[in-house]
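Missing here: one protein chain of the complex. Every other protein chain is in place.
Right after this comes chain A.
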Amino acid sequence: MAKNSLVGGSLWDNYSDIVSDRMNNPKHMGSLTEEDAKQMGGKLIVADFGAESCGDAVRLFWIVNEDTDVIISSKFKSFGCGTAIASSDTMAELCLGKTVDEALKITNIDVEFAMRDNPDIPAVPPQKMHCSVMAYDVIKQAAANYKGVEFATLEDQEIVCECARVSMSTIKDAIRINNLTTVEEITQYTKAGAFCKSCIKPGGHEKKEHYLVDILRDTLAEMAKEKGGEESYASMSNYKKTLALEKVFDGEIRPLLVRDGGNVEIDDIYFDPDYTLVSIKYQGACAGCASSGTGTLQFIQSALRELDEDITVRMV
């Protein structure tokens, strides 16, 4: 992924021909009225999702045969980018001829798949997957309106990765059952975080309520607690990590340095979800020692790596 992410731009080159065609000539764009519903002998449903201020909004119109619950006409209007327009057009088409409950099963993954030219090649680039999510949400809103229930009642699970529709419970189960320890493994097992990547950690395309790094850390901590065993370094809070590091300094590192007339203090510790960076300042004989940047530094790092492989030590 690294090489492919070095050069930006040119998103549109990664759109399928179907996506391009639906952007230019949406087939189901338009609106339906009470008059249309009357003529077709059905009930008009109008559902809105999103808002202009968020950059994406869609309105879905259905005419539903109330005897059979079948959607007999489906149209949309959209305020969104080209991907949102193409996704909404596809979504409106996929709803046609289905019952409302069947339509509820259409996800943004189905919408994206339906827009592929080649079944093995995604229809849109990963960072555009979030534009198809609204197509899924507006169906739920339309179904809620038709059934006369709240939108939330149709949300049966808490979704963490909206692009791949992966729920919190699926992610936690995958971690527990397969003993996963990295975010990459979560993505391999569940597809969560495989598309726009916003759900992996803060700083992505959009802000999320839950991030995979936090879910992984918390689940590992829960698992360790349940086992009653020693808590792993990766699952500790930053406070506990600091204590654990200091314990190694006091117990293993400083006694050896003091013996030679030197010492070391921790200048700072930087905690990233994936690694720890410990900055140190030498004191006494160590401050001027020729091997402080080589052998001694290596010794300190090795001692700390007994706690966790992803600890790096640097001198300041």
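Heads up, the rule we're going with is that a contact is a pair of C-beta atoms (placed from the backbone, for glycine too) under 8 Å apart; a residue touches a chain by one contact, two chains touch by 3 or more; residues count from 1.
Operating definition for what follows: contacts and distances are computed from a predicted model.
> Can you work out the missing subunit's protein name as recorded in UniProt? Choose among "Carbohydrate ABC transporter permease", "NADH-quinone oxidoreductase subunit K", "Succinate dehydrogenase/fumarate reductase iron-sulfur subunit" or "cysteine desulfurase".
Record says "cysteine desulfurase".
> Out of A:L32, A:I45, A:I63 or A:C131, which is the one that touches the chain we can't see?
A:C131
> Which listed residue (A:F79, A:Y189 or A:F299) would be found touching the missing chain in the intact complex?
Result: among the candidates, A:F79 touches the missing chain.
> May I ask which residue of A:E206, A:E246 or A:E306 touches the chain that does not appear here?
For the chain that is not drawn, the touching residue is A:E206.
> For the full complex, which residue in A:A57, A:V160 or A:C286 touches the chain that was left out?
From the options A:A57, A:V160 or A:C286, the contact with the absent chain belongs to A:A57.
> Going by the touch rule given at the top, which residues of chain A touch the chain that is not shown?
Spelled out for chain A, the touching residues are 8, 11-12, 23-24, 26, 29, 48, 52-59, 76-82, 84-85, 130-131, 204-206.
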